[in-house]
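For this depiction, one protein chain was excluded, whereas all remaining protein chains were kept in their positions.
Naming follows writing order (A, B and C), and every chain is counted from residue 1.
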Amino acid sequence: MIGNFPYLAVALLIGLGIYTLIYKRNLIKIAIGITLIENGVNLFLITLGYRKGAIAPIFTQAPEGLKMVLPTPQALTLTSIVIGVATTALILSVAMIIFKKYGTLDTDEVRRLKE
Amino acid sequence: MNEMSRIVRTITTLIYGFIMIYGFYIIVHGHLTPGGGFQGGAIVASAFALLVVTYGNQGSKKFLSEDIFSLIETTGLVLFIAFAFFGLGITFFYNFMANSGGLFGNSAVAGINAGDLNTGGTVTIMNMAVGLEVLAAFGVIILTMSAGSEIISKKKENS
Amino acid sequence: MSSIMTHAPALVIAFPLLAAFLVPVVSRLNKKILGIFVAVVLGFTLLITLLMAVRILSGNPLIYVFGGSEAGLTLPSGYTVPIRIIFHIDSMGIFMGLITAIVSFLGAIYSIAFMDKHSGLEKYYALLLLLATGMFGMEFTGDIFNFFVFLEIASIASVALIAFRSNLSGEPAEAGFKYMVVSSISALMVLFAVGLFYGQYDVLNMATIASVMKFTQLDKIALILLVTVLAMKAGSVPMHMWTPDAYSEAPASITMILVAASQASLYALFRIIFSLYNITLNTITIGWIIIILGLLSMFIGVTMAIIQKDIKRLMAYHAVSQTGYMLLGVGVGIAVLANPIALETFGIKAMEGGIFHIMNHAMYKGLLFLTAGALFYRTGTRNLNKMGGLGNNMIYTAIFFIIGAAAIAGIPPFNGFASKLIIYESVFQFNPLLSIIAMLVSILTLASFVKVFHSAFLGPKMEQYKDVKEVPKSMLFAMGALACIIVLFGLFPDLVVKYIVHPAVMALINQSSYTAVILGGM
Partner (left out) sequence: MKKTIFGIALIFFIAFMILAAAGMRPFGEPAFSEMDDYYIDNAQSETGANNVVTTIVFDYRGFDTLGEATVLFTAVLGVTALFREVSK
């Protein structure tokens, strides 16, 4: 069970992210919550590729005779990190525009669109 | 953002070139060492961010221009997709330059080796294309968001 | 010719993408031709999609291996798993692709006149192309991580387009923020599910996952996550709160494409249930969950719609309600999936109704949103109480509105009637009560649209709209094309069902043929 500690860390990060989304009212904090979930998912992906005692999958002057970790999760995580940066940039820009128009970041005061 | 003190400006002038060179090194050696177009592009863009922070929005306009960035971005993207298109004789994204003996076409020594820059085929070229795209994209984002934040905070002071 | 056919799956993505990259350059050269340039590119994409459709609907799924030494070579020799990204277009995928191609092409044409007063048009058109590309990718891909990437392209482009008019007021940015949060969470949960699959089986290709699926506890968790988030992105109750905001604040041409984008999520939901899990899951439970989601969407959507004052908000709630019909039809199909006799007698029929309704919904809801956009273009308001007597001045718009409203309410001879009739008949055999609720919702829909027609087009002429003119030709063309499709589909539903819808349904149901194309008869 203790060997599975990285997975528990993933669960914790994603849970904290969801908590932030539900209970925080500041738009910037919501953006932080999304970033937390994203980091949790990235951690999960990178965890999947680990092999005990293995080295990074790069042949340039690598030490002899060792196994290599799985390379695919690293590629996937790279993709997901860049997508995450794009998402964060856009979400912060939208929050800035909302602040410019309404003068506040509180979700309760921002609600002009009624049910 | 306003211009920062002389100390900060001097240090920035000293180091931003090195940051950029390091970023370009990461981009060009992406197929041999850890890193690649995205990572290197982000490092170069961090140099731009440093310039914007140090010299403020007005001051940094001397060296950084959004138009040039968006031109570089388009160039990078078109280069990237063009090399994907060039493989279309076989399939989209086919690595037609690898092991061909031409540009970036040396075959690698199997197993562990010291690394040869002239390998990788389209991988190397796409690394550079993506590197250009990423540094320009981050540059545009940094410039636009810092200019936007300045105007928003000014508005708040006035009202 | 044949080489174009071989590379068609790549071209359909690569052409709009290249055009989107070039849009900033084209706008430097000449701002005027920008709209025409985009419309031509999307028209070309529509042409390629039609060519592919002719081939695929006759029973030959298209496979494209990106970067492989041959377009059809899925497995490297000596290995049992695909190692490259594969586009896998079967009848269901191309069915959705056709909807996307038609809708995005007409959206671009409509935008030429509709957006002409706005600034930043080069960004608008580039984002439009990217949104179309993202939707094509979601529908054609056979790789689950690639699906995530295209989902992100589509959702980021949608957010930027929803918030596009935030220079005028703050509401579009607010709607955009809401949609951004919803789509980020759903994309991240999809990525988490990808991680669960990858961690267990070390494959990313959907057909391969389907063939090695053991239905462990983790697969169940992945299924629940995927169904929840994709239903959320498709705008089904109880996670529908983003739909009215996003649909009403986006420009009308974009709203039409957003409807198709939410249906792409719906398609992904069906693809995951049918092609990834199929009968390994407890079909009755999952089927009933989908049916209940559908019923709730139908009912809550229509009741919320009746009380709305804003014309686009009203239509957005109707979109939620119509999504319920699709979920109902396909849900019945899922519920009887493990029972061959029931599947044969009414299950396939119900799914045909549900799938046919996807296309019909995209067409008539698109038309309705475009007429709402036309009203907004001329009057500058979306509030129904402030409109009135527009029928005399905008006669074509009024006619197109009647066609769309009759289709959504299920009145013959329009396409909505054709698909709803199939749903009523087949669902009645499954459970009569469901069918009766569906009919009731249809009547409420009719009532709601009669009210809209009355307050917008009939009544005394209002002073401020005295010299309102008909909308420009490019907008009329887009609306007219959709109206033609609606009438044609309404007149010949049997042909459409036989040649387009039935192959799509069979492609969904038949999981072994889906995996066999990739894995070669395993």
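As a working rule, contacts are C-beta pairs under 8 Å (C-beta built on N, C-alpha and C of every residue); 3 or more make two chains touch, one makes a residue touch a chain.
Not measured: the values here are computed from a predicted model.
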| item | value |
| --- | --- |
| Left-out chain, listing which of the shown chains it touches | A, B, C |
| Which of C:H7, C:R84 or C:R378 contacts the chain that the document leaves out | C:R84 |
| In chain A, positions touching the absent partner | 1, 3-8, 10-11, 14-15, 18-19, 22-23, 47-52, 56-60, 68, 70-72, 74-75, 78-79, 82-83, 85-87, 89-90, 93-94, 97, 100 |
| Positions on chain B where the hidden chain makes contact | 30-34, 36-38, 66, 70, 73, 76-77, 80-81, 84, 92-93, 95, 98-99, 104-108, 110-111, 113, 115, 119-124, 126-127, 130, 133-134, 137, 140-141, 144-145, 147-148, 151-152 |
| Sites on chain C contacted by the missing partner chain, in the whole complex | 17, 20-21, 66-67, 76, 79-81, 83-85, 119-120, 123-124, 126-127, 130, 133, 137, 145-146, 149-150, 152-153, 156-157, 159-160, 163-164, 166-167, 173, 196, 199-204, 216-218, 221, 224 |
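Everything below uses one rule, namely that only the chains that are shown with their structure count from here on.
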| item | value |
| --- | --- |
| Pair joined by more contacting C-beta pairs (A-C or A-B) | A-C |
| Length of the line joining the C-alpha centres of chain B and chain C, rounded to whole Å | 36 |
| Centre-to-centre distance between chain C and chain A (centres being mean Cα positions), rounded to whole Å | 28 |
| Geometric centre distance via CA averages, chain B-chain A, whole Å | 22 |
| Interface residues, chain A side, partner chain B - complex | 56, 58-62, 64, 78, 82, 89, 92-93, 96, 99-100, 103 |
| Residue ranges of chain B in contact with chain A within the complex | 32-34, 36, 38, 108, 111-115, 134, 141, 144-145, 148-149, 151-152, 155-156, 159 |
| Residue ranges of chain A touching chain C (in the complex, touch as defined) | 14, 21, 27, 30, 34, 37-38, 41, 44-45, 48, 70, 72-73, 76, 79-80, 83, 86-87, 90-91, 94-95, 97-98, 101-102, 110-113, 115 |
